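Encoded as structure tokens, the structure appears first; notes follow it.
Note that one protein chain of the assembly has been removed; the remaining protein chains are unaltered in position.
Moving on, here comes chain A:
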Amino acid sequence: MNYADEFRDPIAARGVLAAIARVTDEIGATREKPVHIMEICGGHTHAIFRYGLDKLTPPGLEFIHGPGCPVCVLPMSRIDECVEIAERPGVIMTTFGDAMRVPGHRKSLIQANADGADIRMVYSPLDALELARRHPDREVVFFGLGFETTTPSTALTILQAAADGQTNFSVFCNHITVPPPIKALLDDPHMILDGFVGPGHVSMVIGVRPYDFIARDYGKPIVVAGFEPLDLLQSVLMVLEQIRDGRAEVENQYSRVVPDDGNPVSIAACAEVYEPRPSFEWRGLGEIDASGMRIRPAYAAWDAEVKFGVGYGKGPRLVAEPDGCRCGDVMTGRIKPHSCPQFGKRCTPEMPLGALMVSSEGACAAYYQYGGLRLEEAL
């Protein structure tokens, strides 16, 4: 691995890195008193570690890894409810592969599958709908999860099922939205964040206006970023320049993919099928107002919570995390992944205890995978 291979434009990367070092210095940030920038999206977290960007940037700049990995923030109670539905007679549960190993209180989906439940990995909710067509005698449920990037896919699949009259198909909806947890983090009295790198593909769907409150009400900069290492570095520089200049604005570094107003077809499909829940539970962060979506009553025939009588308000909710798990502290930036006593011991990607170790987009899994393999060594 070397620098020239990693960056398509190494000269530009060196220039941006030099500017980041200069502006960090101008802000007066130091290793002892760093400037804290949160990358919200799990894909960005993965890229930062893969390219070692946190090691290439100065010690006065600290990345805080945000709650933007949908698998990681899925509460155990929702896994329990998913397992409960999967274990019903006649049900085929379908899910993205990422969700299979997320621990529940009783078991994960992979354990439920080993115990006899029919659980199948699919690439797309469209494949779950196709499975329902091929098995009219079975109830096919899709475990719908993800942020705004994947919400339109299940909304459009439900609309297709409704148009086709496919009634043996339903969605167990766990879709969540980015802005409410950001507001919750900003309202936290221990909050230390100075600015944000905004998610690229979530913004491709919702546009950049939903972040206005971050700049307007909290006085913090946010720059929506692409996924190439140079995109990320440029976005970090834009955030730092805002901090140095005393500005707080919503900027769009990824305008080649992100229209300011988002994707109108996606937004319309989501508004047709979904409505916000009063609140939704986030692993490590607790209940957050209006942060999760549910299926509107007009589409109740495709809502697995209604069909199987499972879900919010149907039973006591156990919110406790596994003993010793500190995912919540990692997600709010209070500790680093390797500061958790379970890291790499009781909690590894093969046998995750906490959700941040499950997905490649989780901060703990990224630390574990790339901890000893850094770009700086090749410089």
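One rule holds for everything that comes next: contacts are C-beta pairs under 8 Å (C-beta built on N, C-alpha and C of every residue); 3 or more make two chains touch, one makes a residue touch a chain; residues count from 1.
Everything below uses one rule, namely that contacts and distances are computed from a predicted model.
Colleague: So which of "HypC/HybG/HupF family hydrogenase formation chaperone", "Ion-translocating oxidoreductase complex subunit D", "Glutathione transport system permease protein GsiC" or "3-oxoacyl-[acyl-carrier-protein] synthase 1" is the UniProt name of the chain that got left out?
Modeller: "HypC/HybG/HupF family hydrogenase formation chaperone"
Colleague: Using the definition of touch stated at the top, determine which of A:V35, A:L131 or A:M293 touches the missing chain.
Modeller: Counting the whole complex, the residue in contact with the absent chain is A:L131.
Colleague: Determine which one of A:E81, A:D98 or A:D303 touches the chain that has been left out.
Modeller: That would be A:D98, which touches the missing chain.
Colleague: Identify the residue among A:E228, A:E249 or A:E272 that touches the chain left out of the display.
Modeller: Reading the full complex, the residue touching the unseen chain is A:E228.
Colleague: In the complete complex, the non-displayed chain touches which residues of chain A?
Modeller: Spelled out for chain A, the touching residues are 6, 8, 41-43, 46-47, 50-51, 68, 70-71, 96-98, 120-127, 130-131, 134, 146-147, 149-150, 152-153, 156, 160, 199, 201-202, 204-205, 227-229, 256-257, 263, 265-266, 269, 360-361.
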